[in-house]
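Apart from one protein chain that is not included, each protein chain of the complex appears where it belongs.
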Amino acid sequence: MSDFLFRINPFYKFTFLVVFATVITFIHSFWMNVWVFGACIFLLLTGTRPAQHIKALKILIPVTVFAVSLFFSGLFFGGGATGPFGGISTASTQSGMNMATRFYSFVGIGLLISLTTDPYALVKSLRTHAKLPRKFAYGMLAAIHLLPHMKTEYQNARLAFRVRGVPVGPLSLKPIFAMLVNAFRWSEMLSIAMISRGFYE
Amino acid sequence: MKKSLWNLYVWQLKDVILASLIAVLFAVVCYATVHSVVFAVTPLVTPFGFGDIAIEFVFGIFFFSAIFSPYIMQKPGVATVVGTLTGLIQILMGSAFSSTVLVSALVQGLSAEAVFAMFRYRKFNWFTMLLAALACTVGSFVLAWYRGLWTDLDPGFVATRFIIRAVSALLISGIAAKFLADRLAKAGVLKSYPLGAKYKGEPDES
Partner (left out) sequence: MNLDARGLTFKYFENARQPVIEDFSISIESGKITLLVGKSGCGKSTLGYILAGLYPENCGYLTEGGVYFGGVNLSTFTPDKRAACVSMMFQNPDLQFCMNHLENELHFCLENIGVPEPERPPRIKTAVNTLGISHLLLRSFNSLSGGEKQKCALCCILVIGAKCIILDEAFANIDKESAREIIGHIKTLGFTVLAIDHNVALWEGNVDRTVSMDGTYPKTFDFRPTLHDTGAEVLSVRNLQVNGIRYPDMVFPKGSITAIVGKSGSGKTTFFRTIIKQCKYQGEIHFFGRELSRWRSKHVFAKCGIVFQNPSNQFLALNAFDEVLFSVNRWHTGKDKATKEKKTMELLSVFDLERYKKYSPYLLSQGQQRRLAVLTMIAGEQELLLLDEPTYGQDYENIVAIMELLLEKARQGLTVIFATHNETLADLCAHQTIRIGD
């Protein structure tokens, strides 16, 4: 057990994985899907720490629910089948298997990205290797570091509306509106604060 | 005069932070949506083969940030940058859609960008907004169709999916996005952005 995946240059690792995910978009093969997913899992098991393995399992739960649904879509509507009650065949079963495994192959790559990428290291590496302008590098980091603050304020906004007797559903626009107001205020205050510390492009 | 030209195309630090904050916010919203649909709806309809179609009803959420932000900032690159960032942050958060979300986000950002560029970033009305929502639908759908092996599926099934996705996109990322942005402008929050420029100054004191 080691953590060699963390020690690879974040920019090269990230670029490679994104290019790889794009390339396999164009290759339609059941066995390639299986091999890609297998290889990713192997890399995860050998290249990351147990904490990451647990996180991977947590992500794989909703992934599996979705993959099963993909299999049924293929089974009932693929390979010539036209619905749950018409024409399930070997071809449509194969179609379902293809779709489900294909999804897993993308998930494998995604797990490698999400579990071994530290936003701070990635942006720093983008600065040196991809000549990302300072403005973008530090602007993005500033926003990402507000994520926890954003979560609590979002909950506060939902609570504030409920206290005022306004029901808020899971996708209600009102708390999102309040958060956008905050986003505008925060972006102005943060940029002023950064400029007062000598930020210069 | 110089100041307003400067604002037109150059990204200032506060624009970058705002774009990233919007990306973070909608990454959280998308993440929450995907997970609630996958856990609450997908298992119920999976036995009928409709499990993976369930997400189409809220698919407009994925395009929201890429259409909403350029409408406010009205400068080149906003749709692409915000769209891609939304995807990147989702994958870093560990979204169930994993790496598919990243390439899709780039394609969606570019599709919206193409529509706004077609109007030279000058015209932002209902037509542009709805067209951008449709462009995102087509872009993301062609990619998913090819990548997700839907070529193999029943054409009627695929066509139904497309229609649901298009309606969802028009409602959520077209109409709701414009509604929300206009309301923000009226609330005077967007004073320093092109969309809110006409609400500058004090309201009439009558």
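Note that the chains are named A and B in the order they appear, and that numbering of residues resets to 1 at the start of each chain.
Here is the rule we use: a residue touches a chain if its C-beta (ideal position, glycine included) is under 8 Å from a C-beta of that chain, and two chains touch if they have at least 3 such contacts.
Remember, predicted model here, so these are calculated numbers, not experimental data.
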- Message: In the whole complex, not just what's shown, which of A:F6, A:W35 or A:F199 touches the removed chain?
- Response: A:F199
- Task: Just name the one of A:S29, A:Q94 or A:N156 that touches the chain not displayed here.
- Result: A:N156
- Provide the residue numbers of chain B that touch the chain removed from this figure. 14, 183, 186-189, 192, 200-206
- Message: Just checking the interface: what residues of chain A touch the absent partner chain?
- Response: 120, 138-139, 141-142, 145, 148-149, 153, 156-157, 159-166, 174, 178, 181-182, 185-186, 188-200
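Just so we're on the same page, only the chains that are shown with their structure count from here on.
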- Message: For chain A versus chain B, what separation do you get between their C-alpha means, in angstrom?
- Response: 16
- Message: Residue numbers of chain B touching chain A in their complex, please.
- Response: 11-25, 28-29, 32-36, 38-39, 42-43, 45-54, 58, 61, 85, 89, 91-103, 143, 146-149, 152-154, 156-157, 176, 180, 183-184, 187, 189-190, 192
- Item | Interfacial residue positions of chain A with respect to chain B in the complex | 17-18, 21-22, 25, 28, 55, 58-59, 62-63, 65-66, 68-70, 72-79, 81-84, 95, 98-99, 102-103, 106-107, 109-111, 113-115, 117, 119, 135-136, 138-140, 142-144, 146-147, 150-151, 154, 170-171, 173, 176-177, 179-181, 183-188, 190-192, 194-195, 199
